[in-house]
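Of the protein chains in this complex, all but one are displayed in their positions.
A and B label the chains in the order they appear, each numbered from 1.
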Amino acid sequence: MPSEYKLILKHADQPGYTPDIECYLKHGGYEVLKKALAMQPLDLPDGKRKSPQEQLRDEVMKSGLRGRGGAGFSCGLKWSFVDRRSGKPIYLICNADESEPGTFKDRQIIHKDPHQLIEGMILSCFANDVKLAYIYIRGEMPQGAKLLNKALAEARAKNLLGKNILGSGYDLEIHVHRGAGAYICGEETGLIESLEGKRPYPRIKPPYFPAVLGLYMCPTIVNNVETLCNVKHIVAMGGAEFAKLGTPNNTGTRIVSLSGHVKRPGYYEIEVGKVTIGELINDPNFGGGLRDGRKLKAVIPGGSSAKVLKAGEKFKLKRKVDGKDVEQEVDMLDLPYDFDSLLQAGTMSGSSAIIVMDDSVDIVEALANISEFYAHESCGQCTPCREGSLWMSKALHRLTHGEGRKTDADYLEKIANNIPGGRTICAFGEACSWPVQSFVAKFKDEFVAKGAADEAKRAQNGVASNSAAAKRRETVAAH
Amino acid sequence: MSFSVPAKLETEIDELITHYPVKRSASLMVLHALQEHFGWISQAAVEWTAKKLGLQPINVYELVTFYPMFRQQPVGKYQIKVCRTLSCALGGSYALHKHFCDKLGLDAHKHGVQTTKDGRFSVEFVECLASCGTAPVIMINEDFYEGVSRAKAEEIVSQCK
Partner (left out) sequence: MSTAPTTESKPAPPAIEKIKVKVDGREVEVPKLSPDHAGKLVPTTMIQACEAARTDVPHYCYHPKLPVAGNCRMCLVEFGTPALGPDRKPVMNPDGTPKIAKSPRPAIACATPISPGMEIYTKTPAVKQMREGVLESLLINHPLDCPICDQAGECKLQEYSVDYGQSASRFVEAKVHKPKAVDLGPRIMLDAERCILCTRCIRFTRDVAGDDALGIINRGSYNTISTYPGMPFDNNYTLNTVDICPVGALTSKDFRFQMRVWFLKETKSVCTSCATGCNILISSREEKIYRYTPRENDGVNGPWMCDAGRLNYKWIHRDDRLKDVLVRGQKSSWTVALNEIAETLKRVPPGSAAIIASARQTNEELWLLSKLKAKLGAISDSVPRTGKGDNLLVDEDKNPNTNGARLTGISFTEMGINLSKIAAGIARGEIKTLIVFGEDLLKRAVDAKALREKELTSEVVTEHGITAELLGKLDTLIVSDILPSATAKLAHYVLPGCAHAEKRGTFTNRDGRVQRFMQAIQPPGDARPEWDFLHDLVYNVTGKNGFLTIEGLFNEMAKDVPAFNGLTWAGLGDIGVTVKV
């Protein structure tokens, strides 16, 4: 029977576990940091020496850790891109702007175990020669910001932060920076602009890769809360040991946020790839199944920007069985919950947030809700996303307010196709168009039926000639 | 009306500015601090912030108009923010929002933040508050409420004095 594997959340939900430093220390907190700070340079056979920092970075590379924020990019590789020869300071920013609809995992860490994040950050900063770091926490988490500030003060008081940490000669300061309600600040270059006190417009890449030209045009690492916590465990157990958790290329654990129409919504930490979507939804250890009398309709597997999976959908999955590559057809419920399987299914695990929708859901309404979110959150910097996100939202609003057309499904698809695929400055273009593309493609008959019903109703009521929609159509025809 | 920042608050703000190698970075933190004190960000507050950070007022105005958490006019003593996004919507947030509006004599179909005539309550839909597993969720000022049923909503509102 599949069950949780608690690595990050090992202590957080234990009765009596509190977010203060005394409790953290009692549970072995900051021991890993002490070990790391005491590391010695390693003599290599070729006579060269490997610094403790390089050794730590090697362990992270070996661990196969992939970013937990959404893109799933290798953390070790990301660190390896950092320009260490520029002579400029290197900055590290913890991305705690948890905003992808459906996601609420980082909130748990921040509220329940802030010192784990801080220890992970100190280790990551030490490994990358960072002297100044920030935690960018979304504005809607004021309590989280207070808890982090308190935790940082506690750490400072114990010389775990500040000058000459624990006598190691290493200096580091970490500050909390609050956002103020903008999803786009989760995009790392948008976050950097926001932290610089500007509108959070994502930067063009090239040339502004954070590893080279990040915060204040200095090399910068931006890592998610959960990713940084993982660094602590990688340093504790060694990269190779960490890589044994999960499945190949999908190592470690992930905290899955499960919401929507399941009996037991909540967050569950699992070994990556060891549990299927179906198990997460139905197993009593996890979602516990749908509400009584309801059937599954759709699942969004990686936060609301991930392409939707329709109940009963089948995928061809390349898998290794007894060391051989085979292609197997699997039902969407049998997709292992990991990075690569979901990519093969044409979607993504994103921020590991699963939103479950049962057959009570009006799929057009659901998409309208998602599109309204993205229209509200588009920063408006670049053309396709600025114009396209609101266009889709308006069309869906019309379709859910009795003014639909049979042709709206095709109309939506065409609008959505103008946005993704590298046409926009950042991945928000994909985030806002993928839901529309996938909902319309997979539930096309429902979109067409809704539009047809609206048209029929208008014809029956004889109001077509003076309805607002008809007026708009006339205006268009006149162009 | 003159705008004056109390010495204690200014000291706090000066400390915040030291967190950054470039003053401009403190913009959001300074605005948060001012809003916590004054309840909203007036034009005078924008100008004060710009001067404090060595910026042009437009630099700050660009931020205040971008981030929805910053209030450009005074709002209610209790600001009820109902999460609108998918998981909460699946959990009944639209009905909850309507319930608050109806109860407080506001229009549930109106866009943006609405404040009661007595200035006690503001109600608005906000986007995902990152607690989708306990939908529907709301925030009242800095406090967070999960799994808000109608009954719970009644109780919460009755506690707002």
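Quick notes
Heads up, the rule we're going with is that a contact is a pair of C-beta atoms (placed from the backbone, for glycine too) under 8 Å apart; a residue touches a chain by one contact, two chains touch by 3 or more.
As the structure is a prediction and not an experimental result, all values here were calculated from the model.
Checked against the hidden chain, the listed residues B:Y20, B:W48 or B:F66 yield one contact partner: B:F66. If you put the hidden chain back, the residue from A:I110, A:L132 or A:A395 that touches it is A:A395. On the side of subunit B, touch with the chain left out of the figure occurs at residues 43, 46, 55-59, 61-62, 65-66, 68. Annotation for subunit A: contacts to the undisplayed chain at residues 182, 199, 204, 206-207, 375-384, 386-391, 394-395, 398, 405, 411, 414, 417-418, 421-425, 469, 472-473, 476-477, 479.
What we mean here is this: only the chains that are shown with their structure count from here on.
Subunit A and subunit B have Cα centroids separated by 25 Å. Remark: subunit B residues 19-29, 31-32, 53, 55, 59, 62-63, 66-70, 84-87, 89-90, 126-135, 139, 142, 144 touch subunit A in the complex. Here subunit A touches subunit B in the complex through residues 98-104, 106-107, 132, 138-143, 175, 177-183, 194-200, 216, 257-261, 265-267, 300, 304, 353, 355, 357, 361, 366, 369-370, 372-373, 376-377, 379, going by the rule given at the top.
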